[in-house]
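For this view, one protein chain was removed and the others were kept in their places.
The letters A, B and C name the chains in turn, as written, and every chain counts its residues from 1.
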Amino acid sequence: MSDSPIAGPAHGHGALAEAGDPHHGEHPSYQRHHFETVDQQADATNFAMWLFLLTEVMFFGGLFTAYLIYRNWYYPAFVAASHQLDVRWGSLNTLVLILSSFTMAMGVWCSETRRRNGLMLCLTLTFILGMAFLGIKTIEYHEKWEKHHIPGLHYSLQSFLDPASDEAAAKYGDSPLPLDMARHTELYFFLYFAMTGMHALHMIIGIAILGFMIVRARAGAYTNGHVTFVENFGLYWHFVDIVWIYLFALLYLISRHQ
Amino acid sequence: MNQISPVLWQFLVKWMTNFALFPPEASKIAPQMDALFFFMVLVSLIGLTIVLLLVVAFSILYSKERHPQAVQIEGSTLLEATWTIIPLGLFLIMFVWGALIYFRVYTPPANAMNIYVVGKQWMWKAEHPGGQHEINSLHVPTGQPVQLTLISQDVFHSFSIPAFRVKREAIPGRYTTVWFEATMPGTYHLFCTQYCGTNHSQMIGDVVVLSPDDFKKWLAGSTSGDSLAQNGERLFASLSCNACHNIRPDARGPSLANVYGAKLTLSTGQAITADDAYLRESILNPSQHITQGYAPIMPTYQGQVSEEGVIALVEYIKNLNSDYRIQQTTNTTDLLPESEGSAARQQLKPQGKVNP
Amino acid sequence: MSATIVSLPDQSTARIPKTNFLTKENGLLSWLLTGDHKRIAILYLISITFFFFVGGALAGLIRLELLTPQSDLMATDTYNKVFTMHGVVMIFLFLVPSVPATLGNFFIPMMIGAKDLALPKINLLSWYLYVAGGILVIYTMAAGGVDTGWTFTTPLSTHYINTNVMSTGMAVFIAGFSSIFTGLNFIVTLHKMRCPGMTWFRLPLFCWAHYAASILMVLGTPVLAIAIVLVALERTVGIGVFDPTKGGDPILFQHLFWFYSHPAVYIMILPGMGVISETISTFSRKRVFGYTAVAFSSVAIAVFGFFVWAHHMFIMGISNYAVLVFSLLTMLVAVPSAIKIFNWTFTLYKGSITFETPMLYSFGFMGLFTIGGLTGVFLGASGTDIHLTETYFIVAHFHFVMVGGMLMAFLAGIHFWWPKMTGRMYPEKISQMAAVVTFIGFNFTFFPQFILGMLGMPRRYAAYPPEFQVLNVFSTAGATILGVGYLLPVLYLTWSLKYGEIAGNNPWQATGLEWQTQSPPLTENFTRIPIMDHEAYDYEWLEAQQAKEVASVR
Partner (left out) sequence: MSEQTNHTEHEHHVTSPTVYIVILFSLLVGTALTVWASFIDLGPWNPVIALAIATSKAMLVVLFFMGVKYSTKLTKLTVIAGIFIFLGLISMTLSDYMSRAWGRW
């Protein structure tokens, strides 16, 4: 029974691999069997990573829609609640994350130009900056914990009903909010914890993968021409940085003027 | 088939007697919506028959026996254009016609009689301005536009009267309205059509349409004490709203006489009309609805007054056409305990008249 | 009915080819850790059939309960749990993955001349996520079910239900990712893995339909994921994003939920349309009429499909002007479906039509999907939607589109590609009878529900007023016929695995690349990567090909 492959009049142009010989020499070891060329594999995985980032954009999109609507509905509550956040920590965190984006980009460059030590340095720097970011986040979360600003766990409105008693609010000279508006600060803090929590979760996943990459990089994995893993992780890391850029602008910087 | 089994016979009789294709047209909007519905059925039938005729005809004409060698045809942009433009045209006609009916149903006329409906897990409570309270039933007169202001106390419910072709979701936290004008006296189904938990299918009732004078007899027969507005007045006093909203020159709150329907400018400079929703919101979330020139000192009453209480207060404020009533209640209920307050009020009732 | 285009090799000498993807490696691990898209498709086929019959049994319970006006077969909250699980199982575990994960996984790489999907490991992960979601749903049913309805309407699902909403939410969350990874795989494969000569307009319409459905999967599903995460957070931490007493807005959940759930219905129907393009073309021996129009209408449905979601919320108190916008866009999204139906109809013109089972199912699809689509316009026009929404009219509408459209297309596809997948032919006569039984049973079941809907019978009612009983009895009677219609294929298809005739490479003499190789195919699909030098559905090329083959044999 002839399994008749469609033999065009003359088959084979350029890199068409001879049939039935899986281990033809010129294919590098990391090329998967179902790809014709390494380029095709690199393009495909890069494109797949971008599509995955689109799902992340839509995932955070739902949160941003909710934030946008409630900020318009309860603007005074959002202003008062955002004064509870410390702009200094926020700006420092943005600085840390932009630096980590830079070191990650340099890491990708080192991997492309086959610099093993450079790659090791950049990945470790990114790892440290990522941990620094999470450290600052825990400090901020801890401060919310002390002030009972964790939504749902006996959330206290005290610092909004009577701002004088709260030094963060007093600094901005906030006028006391009536009860019904002060209630909605709990909504702000829920959105704050939901968005920064989801972002922190993505950071933790990123840092875990970074650790794995550092181990593999020490064994010289990404400096032999196969850079797709580092590149794709770089895309993911830069995406997480972009989410933070918007979070910082939307959550921390609502009308900081007196 | 000389003997049909009784079960089948009873089934056929039931089927023959109350066979109906669509509910009775018992409201003014019903025939208009049915007209659009049957236009759509007609268009769909035509479209379906065209497709079926073509498929059957081609299947017969070009079956393999009759037409063994297929003729390859690329396509024709003319045909593509026709079956893009024609469906689009028909659908746009349906869109415009549907939107007209939609706006007609959800924009209540000014002269409508307002009935408040509160949806609660698994019952409907209707409250007539005259104070009549109904559970799972609604009595309405014919020939008079009736506006329903719906709200839910817990989850989404949906107030649906198929005979009137009218349906509106009762949402917790916000008034939604719908209006109709009943035309045919009779008793019709009332359903809750948004899934609301265990007894969703028990949350049904009857809408009883009466002729105008029967309706008056029913109103008179079933009054249960105070009208909604009087209830509201009592609440207005007991919650000491009149401590700020009174006619004294140094009143801390704006006077509420004739406020319903008036154009207000808020402290944020925003201009709004004071409608039912605004009155409710300013009772529950006052700090966002402070009228210009007044301090934001009004406390929220969220949790202190039930939905029915808010409805009574809103009804009271809507009927407040002079400050006379507030002035009367101001000096009677400030300090007096509840019991004496009502005694004093009895004495006041004959002179002052709060129109139901 | 006698003429047929089936051409099988001489049964006395024909054998299933020795090496194929089924026999290449055996043992449980070779199946559970496979990267081969064909094996993953078979795994999906088995698990999807299982969940189809779980959902079908629940549907049977619902129809039995509705035989009588009172709720007497089961208590009302049990009925609520049954229809909720019917919704969740059927939508998330059957309709969304069925054609893409089985037929799409199996045939897209073969149709574009590739050895496998771009990301085989992600494909296997997608199946494991599907099974994890399925197990969680089974756990939910065992642990007492959930009675929020498949729409998780807040504040009901967040504050007024104490059945296991969390485990159902997690199940849907995980099954959502399975759908995302399938969609992601298809988009990357269709862009990057086409064989030389396979331009976009030489792709079979099956691939176009899956490309459009994949865009919806990738971009729509995450919004459902975040909506469910917010519901879960609100149930655990009790925070008021959707809770009106705390200042939240339950309508925001509706927006986020329906932003996914409307594109989801296009995710379900588009792959089915892809199957129909293939079957109608093969069994009328003709290129699909207006190929580019059908291809672009798939993409148009995908793009417009994103901006119509609020037509599920017309009576929920969204603003009247938003209703205008969404109603207009709903009318626009209905037009591409009309274009497709007319193009399929005119594909039959001057064809050479035969009526094997896939063609019967395709005719069933065209009839029922036309009715389903048109009744969708009834609901898109905001005026009539006031009366018809949340009644049995809606139930009839989406069953006509999903069961009449999608399921018919799935069965058409299963019968059409069964010879290629298993190397065996299904029994023709009994399957034609099953198709007719399904069509009759379907109409008997769901047509009365249109009338019930117009009469105003609400959805999800365990007990209903007595005057609706007659139509409900018809509907239940139809449901039994439908049940039989769906059981038959399982029986004779399993029977055919052992006793079916040997199908050979191209039993239908179809033009797709998947029909030019052996069946069941090799693990790497082709001995040599094909070169596409002809248009899609090019029957002249096929005849030339066959003539050359005959010449070479002699």
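Please note the rule applied: a contact is a pair of C-beta atoms (placed from the backbone, for glycine too) under 8 Å apart; a residue touches a chain by one contact, two chains touch by 3 or more.
Being a predicted model, the structure only gives us computed values, none of them experimental.
A.B. asks: Looking beyond the chains shown, say which of C:Leu33, C:Ala322, C:Val490 or C:Ala547 touches the absent one.
C.D. replies: Answering carefully, the residue with contact to the hidden chain is C:Ala322.
A.B. asks: Using the definition of touch stated at the top, determine which of A:Leu121, A:Leu134 or A:Leu235 touches the missing chain.
C.D. replies: A:Leu235
A.B. asks: Identify the residue among A:Ile98, A:Ile139, A:Leu201 or A:Val215 that touches the chain left out of the display.
C.D. replies: Final answer for the missing-chain contact: A:Ile98.
A.B. asks: Under the stated touch rule, tell me which residues of subunit C contact the chain that is not displayed.
C.D. replies: Looking at subunit C, the ones touching the missing chain are residues 191, 215, 219, 223, 251-252, 255, 259, 306-307, 309-310, 317-322, 325-326.
A.B. asks: Residue by residue, what part of subunit A touches the chain that was omitted?
C.D. replies: The list for subunit A reads 37-39, 42-43, 46-47, 50-51, 53-54, 57-58, 61-62, 64-65, 68-69, 72, 87, 91, 94-95, 98-99, 101-102, 104-106, 109, 112-114, 225, 234-235, 238-239, 241-242, 245-246, 248-250, 252-258.
Throughout what follows, only the chains that are shown with their structure count from here on.
A.B. asks: Please report how many Å separate the Cα centroid of subunit A from that of subunit B, as a whole number.
C.D. replies: So the centroids are 46 Å from each other.
A.B. asks: For subunit B and subunit C, let me know how many angstrom lie between their CA-based centres, rounded off.
C.D. replies: The answer is 38 Å.
A.B. asks: Residues of subunit A that touch two or more other chains: which are they?
C.D. replies: 74, 183
A.B. asks: Would you give the residues of subunit C that are in contact with at least 2 other chains, written as numbers and ranges?
C.D. replies: 247, 249, in rising order.
A.B. asks: What part of subunit A is in contact with subunit C in the complex they form?
C.D. replies: Residues 1-8, 11, 13, 16-17, 19-20, 32-36, 40, 43-45, 47-48, 51-52, 54-56, 58-63, 65-66, 69-70, 73-74, 151-153, 183-184, 186-187, 190-191, 194 of subunit A touch subunit C in their complex.
A.B. asks: In the complex of these two chains, what residues of subunit C are touching subunit A?
C.D. replies: Residue positions touching the partner: 9, 14-15, 17, 114-120, 122, 180, 184-185, 187-189, 191-193, 196, 218-223, 225-227, 230, 233, 237-241, 246-249, 252, 255-256, 259, 504-505, 513, 516-518, 522, 524, 526-531, 533, 545, 549, 553.
A.B. asks: For a test of understanding, state which residues of subunit B touch subunit C in their complex under the given definition.
C.D. replies: 11, 14-15, 18-23, 33, 36-37, 40, 43-44, 47-48, 51-52, 54-55, 58-59, 62-65, 67-76, 79-80, 83-84, 87-88, 91-92, 94-95, 97-103, 105-107, 121, 154-156, 158, 160, 162-163, 165-169, 171-174, 176, 189, 191-202, 204, 285, 302
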